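Yeah, one chain of the complex is gone here, protein chain that is, but the others are all in their spots.
Here is chain A:
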Amino acid sequence: MRVELTGVTVRNIISDITLHASGEVVGIVGPNGSGKSTTLRCVYRALKPDAGTVLLDGENVHKRHDVARHLAALTQESQVEFDFTVAEVVEMGRLPHDRDPSRDSRVVSEALATVDVSHLASRSFLSLSGGERQRVLIARAIAQEPRVLVLDEPTNHLDIRHQLDVLALARGLGVTVLTVLHDLNLAASFCDRLYVLDEGRIVASGTPAEVLVPELIAKVFHVTAHVVRHPTTGVPQLLFDQEVTP
């Protein structure tokens, strides 16, 4: 399924964001405050842009009524106070779909198994560690059976193994993935294409090899980077000097 942003603008935060993703893993990278999350919020409809359009297979997401059946999102929201069980949280992913108890419970248990949290099913969501919570929320997104997955820093709170797991998982779903990532090396490893945001504007886009070059890293992140090839996968990886550039 194709996601397409055209001239998306939110006053004082992002301006004229135009990007697309279709059946691929697309990453959005950029410094803090560059508008990455705001861009995603426009996609998953938490925010209505002041100008521009967000299209899902050619239709405006703010006018479609079935967006939740096709698009799932992992947000940064985390102030839950209600004591749901893990299974109840994952089952919420079935809300957009017509009820079908046997199918719903099958999808939920498959989703739990996919992110390796089946053993936590009857545990309290609030009693989990940050990493476990993140995986449960990803299971909920999977239970939604989306064709587009929007992820806002999905590797937050996760140790390195689970960071790799989660991104490999998202890739393995075979759906369109639009994800914000802080870690440029993970972005280079898992994304087909990247968009670089700086001060609310897209300043570069292309494959990781095209985008992650020392000149751009210096300009956008104000650090000095050296690009090396990953010895086994060959994807570009960055090494950073300790002192920041002015």
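Keep in mind that, in the parts below, contacts are C-beta pairs under 8 Å (C-beta built on N, C-alpha and C of every residue); 3 or more make two chains touch, one makes a residue touch a chain; residues count from 1.
We adopt the following convention: contacts and distances are computed from a predicted model.
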**Asked** Name the absent chain by its UniProt protein name; which of "Iron complex transport system permease protein", "Amino acid/amide ABC transporter membrane protein 1 (HAAT family)", "Succinate dehydrogenase flavoprotein subunit" or "Glycolate oxidase" is it?
**Response** "Iron complex transport system permease protein"
**Request:** Quick one: say which of A:Glu77, A:Asp100 or A:Glu210 touches the chain that got left out.
**Result:** A:Glu77
**Message:** For a quick check of understanding: of A:Ala68, A:Val203 or A:Val235, which residue touches the chain that isn't displayed?
**Reply:** A:Ala68
**Asked** Which residue from A:Glu4, A:Glu88 or A:Asp165 sits in contact with the chain not drawn here?
**Response** A:Glu88
**Message:** I need the residue numbers on chain A that touch the omitted chain, in ascending order.
**Reply:** 41, 44-46, 66-69, 71-73, 75, 77, 79-85, 88-89, 92-93, 95-96, 124, 126-127, 144, 150
